[in-house]
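Every protein chain except one is present and positioned as in the full complex.
What follows is chain A.
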Amino acid sequence: MKVSLVVNGSPREVDLPPLSRLLDALRGPLGLTGTKEGCAEGECGACTVLLDGDPVNACLVAIGQCEGRRVTTVEGLACAGHLSPLQRCFVEEGGAQCGICTPGMLLSAEALLARSPDPSELEVREALAGNLCRCTGYQRIVESVRAAAALRRGGGGAAP
């Protein structure tokens, strides 16, 4: 089945069985290995991408559901070679340790900041509750997201 979708702003087409996972399309034919697989059952959130702006687990989305839709992956966050405020803050505030959960975390956080530019700590924790991290204890991640929110509000970086 041929599916046309817009990935990180560019129109792309893949030819896969309709029940193939969006995750496989991204990591396979689309060559975007930034999206990770941790559990294949919608629990870990490592595979989180944005589908028309909403965070989804790419391991639970069939490619057949993606016709004509917009997908944002971690590869689409940096702008013209510059890290987005979220990415910068994850590097600076210790939000990424082993980094395997980071792409998914970033996209969940991106969706949060898009709808809530000044989130409380609880809001951040709620938004990230579907993304498991075994390294950080989440403290640095929460701080990274809040620092990025401040940076975006202050115009300290181009929002992607």
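We adopt the following convention: a contact is a pair of C-beta atoms (placed from the backbone, for glycine too) under 8 Å apart; a residue touches a chain by one contact, two chains touch by 3 or more; residues count from 1.
Convention: contacts and distances are computed from a predicted model.
Only one chain is not pictured, and the protein name UniProt records for it, out of "Xanthine dehydrogenase family protein molybdopterin-binding subunit", "Cytochrome c oxidase subunit 1", "Electron transfer flavoprotein subunit alpha" or "NAD(P)/FAD-dependent oxidoreductase", is "Xanthine dehydrogenase family protein molybdopterin-binding subunit". Annotation: of A:40, A:60, A:114 or A:150, A:40 touches the absent chain (contact as defined above).
The set of chain A residues touching the chain not shown comprises 27, 32-41, 43-44, 46, 73-75, 77-78, 83, 87-88, 90-94, 96-103, 106, 121, 124-126, 128-142.
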